[in-house]
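Take a look at this one; I'll ask things after.
Every protein chain of the complex appears in place save one, which is left out.
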Amino acid sequence: MSKKASEINENILWQDMTTGCEIYEGGTSRLTKTGEWRSKIPVWDPSKCKQCLLCTPFCPDSAIPVNKGQRSDFDFDYCKGCGICYKVCPFGAIDWKEVM
Amino acid sequence: MSIRDRLSGNEAIATAMRQINPDVFAMFPITPSTEIPQYFAQYVADGRVDTEFVCVESEHSSMSACVGAEAAGARAITATSSAGLAFMSEMLFVAASARLPIVLAVACRALTGPININHDYSDSMAVRDSGFIQIYAENNQEAYDNYLQAHRIGETADVRLPVMICEDGFITSHALENIELETDQDVKDFVGEYTPENYLLKAENPLAVGPYGVSGYYMEARVAQAEAMKNAKRAILDVAADFEKKFGRKYGFFEEYKMEDAELVMILMGSSAGTGKAAVDELREQGIKAGLIKVRVFRPFPGEELAEALKNAKAVAVMDKSEGFSACGGPLFADTAGACINMENRPKMIDIVYGLGGRDFTMDQAKRVYARLAKIVETGEVGPVYTHMGQRDKRKEVQ
Partner (left out) sequence: MKNITEIRWHGRGGQGAKTASLLLADAAFMAGKYVQSFPEYGPERSGAPITAYNRISDERCTVHSNIYNPDYVVVVDETLLESVDVTAGLNPEGAIIINSAKNASELKPLLKGYTGKVFTVDAGSISRKNLGAYFPNTPMLAAIVAVSKCVEPETFMKDMEESYKHKFASKPYVVQGNLDCLSQAMKEVKE
């Protein structure tokens, strides 16, 4: 019986499933990259950014890393592509583009 | 050494619960199962159990609390009837698919409408596809004995399924009859402790229960669950064999009564079987080859075994105490007929829906069923396959 979450994927046979689909470890969300689940992405223009950090509390996930009061570029592992940062930026420093 | 006593079905089940001393009882009252938590509350108050007795706000919550408690590693139980069972229906499927061996006592009662508090199986039959094991009792003794076996069946490693222990509302739940009880120690020795391999409160092994299963996983999960239900057949017989060895009372998937040479067979469940047996005795005295099968285990359904037991029968009446509204027969008939479909020499088979909402099932009715079977054998004509019995009717009863 497969115990590791990393061994459970869509090729698994029913015989190898865990009882009741139980998962016997924590933090297994790391195994699933959801960052690519987007149709549009925000694009940050550091030259227009005033570092007002209004975008960071609006971001519903952890896609805008902030270090010592300064934001840096998006962490797309967390970005859902919701576009709220683009909407709230008062300086036009965030663009909103189709994923190519 | 058994203890001779007299108890109602509800008190018998409550006694079994007390002897097992489960970790959690999440309770919500509903007629006619209310006495079960009522008796149990007294055991809690008297310090005879150390169960966490949780009074929740609905049956949906009582089963939810059981799901949480069982996943945490506790032995969790509850009791309900009728509308309560219907209301907890969603959580029954959760409990079964999460493979949590909760034990649920059901005093079977009709579902609305019209509003009715009396007995039939419309509640338990409505949730027969929930994934619960379902075991039915003819009387207080069987309700008690079935309950003593329930935890071990459900907790068997390759089964891990919740179990419904069904008794007939009022007819069994509120009727006082003689019973053989076992000592607390013998029951504890028989049932044993619950030692799940993985559970939420096991700190060294984090666990997630009840994940989202997209179509890439759901089918595999359901096949695994179906396999567990097949495994339950073996577990039920194993536990019954052990029960017989320890306590001397024999149980199987169903009870065969005077079936050795029976040609006319009635298949039914619960307390009506006792009345049916008395009718069989009378008919046997007249030289009529009548027999009876009382289905004890309805989920998993013992199809192959039932077909084998019917191989010498000439005509069979399946008695359904719930109206499935399929317009072609009740659920017991559907499963029985399905089980017999590949038999070499299938008996003629009819379905009779009876006893709804507490309509009394009498010896006289039972004898009329056998008379109809005799006529089917004599004429070779099955006649109407799906009929009702015991209702006031402009039409004459099919004979």
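Letters A and B mark the chains in the order given here, with residues in each chain numbered from 1 onward.
What we mean here is this: contacts are C-beta pairs under 8 Å (C-beta built on N, C-alpha and C of every residue); 3 or more make two chains touch, one makes a residue touch a chain.
Please read these numbers as outputs of a predicted model, since none were measured by experiment.
Although it is left out of the displayed model, the omitted chain contacts the following shown chains in the full complex: B.
Annotation: of B:A208, B:M363, B:V385 or B:V398, B:M363 touches the absent chain (contact as defined above). From the options B:T51, B:T80, B:S97 or B:T275, the residue with contact to the chain not on display is B:T275. Listed residues B:N139, B:N198, B:S322 or B:T387: the one in touch with the omitted chain is B:N139. Only one residue from B:F28, B:Y147 or B:F170 touches the chain missing from this view: B:F170.
Touching the omitted chain from subunit B are residues 6, 32, 117-118, 138-139, 168, 170-172, 174-178, 271-275, 277-278, 358, 360-363.
Keep in mind that, in the parts below, only the chains that are shown with their structure count from here on.
Touching subunit A in their complex are the following residues of subunit B: 97-100, 160, 198, 205-211, 213, 216-217, 219-221, 223-224, 227-228.
Touching subunit B in their complex are the following residues of subunit A: 10, 12-15, 17, 19-26, 28.
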